[in-house]
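Take a look at chain A:
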Amino acid sequence: MSAPGQGSDGDEGGVFRRAWAILWKDLLIEGRNKQSFTAMVSFAALVLFLFTFAVGPDPELLGRLAGGLLWVGIVFTGMLSLSRTYQSEEKGGGLEGLKMYPGELRSIYLGKLAANLVLLTLVEALLFPAAAVLFQIDMWPHAPQLAAVAFLGTFGFSVVGTFYAALTVHLRARELMLPLLLFPALVPVLLGAVNATTLTLTGDPMGNFDMWFRLLVAFDVIFFVVCTWIFPILLED
Partner candidate 1 sequence: MDGSLPYLAAGFGLTWIVMVLYAWRLEARIGRVRDGLRRHDESTSRVEAPGGRTAGAGPPDEPDHRPEEAR
Partner candidate 2 sequence: MERETRDRRHRWLGLAALAAVVVGTVWALFVAPPDAAQGEVQRLMYVHVPTAWIGMLSFFVVFVMSILYLVQRDPRWDMIAHSGVEIGVVFTALTLALGSLWAKPTWGIWWTWDPRLTTTAIMLIIYVGYLAVRGFAQDPEKRARWSAVVGIVAFVDVPIVYLSVTWWRTLHQPPSTARSIAPEMLWPLFLNLAAFTLVYLYLMLRRYRLAEAERQLEEETAIGR
């Protein structure tokens, strides 16, 4: 495939500097308007409550389901933040403005990806302790391992999510199209993250944790490469 994108003068540092600038801009906007972050955290907690209502309050059952419930909550909350990723740019033609800057279009993707990743990580930093209290699980001893799984899962989600959000933002019915494209593509991430989390929390007699961990790493690497490579094609006009 011929290298898509434009104006790549071999200026690798430029890509990351621009990505950093976009990340910083998005975080500043989020920081100035804290309601949306509060709303996201509340929504994530709400998902945990709803699922607990659905399966019943049996602590032993909840302990076994905790990994799945957590990740469903994270994925649903992530959807909310994704659909806003490019919409904030749409008002006032911000995305067109970003595209006008000299340099690689990939920096837009990397910047937005990083912004989503940071935002979701902050949500998780509150959600995991909340789940530990609600489901009566002792998470502290496993904290480093959980953090690694959470990072890999969130990274995989954000890689594909930021990519498809850029595709659906110009479609009619984008609120429907983003989850329709994203959720089936995320099946490996969801299975990997849920199983790795559950095995970490409830014990891993068969030693299957490594397998799921490697699946997450493989998914993240493959889709990071593929999505970064073809992202500029999405933004052509």
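The criterion applied here is as follows: a contact is a pair of C-beta atoms (placed from the backbone, for glycine too) under 8 Å apart; a residue touches a chain by one contact, two chains touch by 3 or more; residues count from 1.
Basis for inclusion: all candidates are chains of the complex that A comes from, given by their letters.
Note that the structure is a prediction, hence the values are computed from the model and not measured.
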{"item": "Single touching candidate for chain A, where 1 or 2 all sit in one complex", "value": "2"}
{"item": "Chain A residues within the candidate 2 interface of the complex", "value": "1-2, 4, 160, 163, 167-168, 170-174, 176-177, 180-181, 184-185, 187-188, 191-192, 195, 206, 208, 211-212, 215, 218-219, 222-223, 226-227, 230, 233-234, 236-237"}
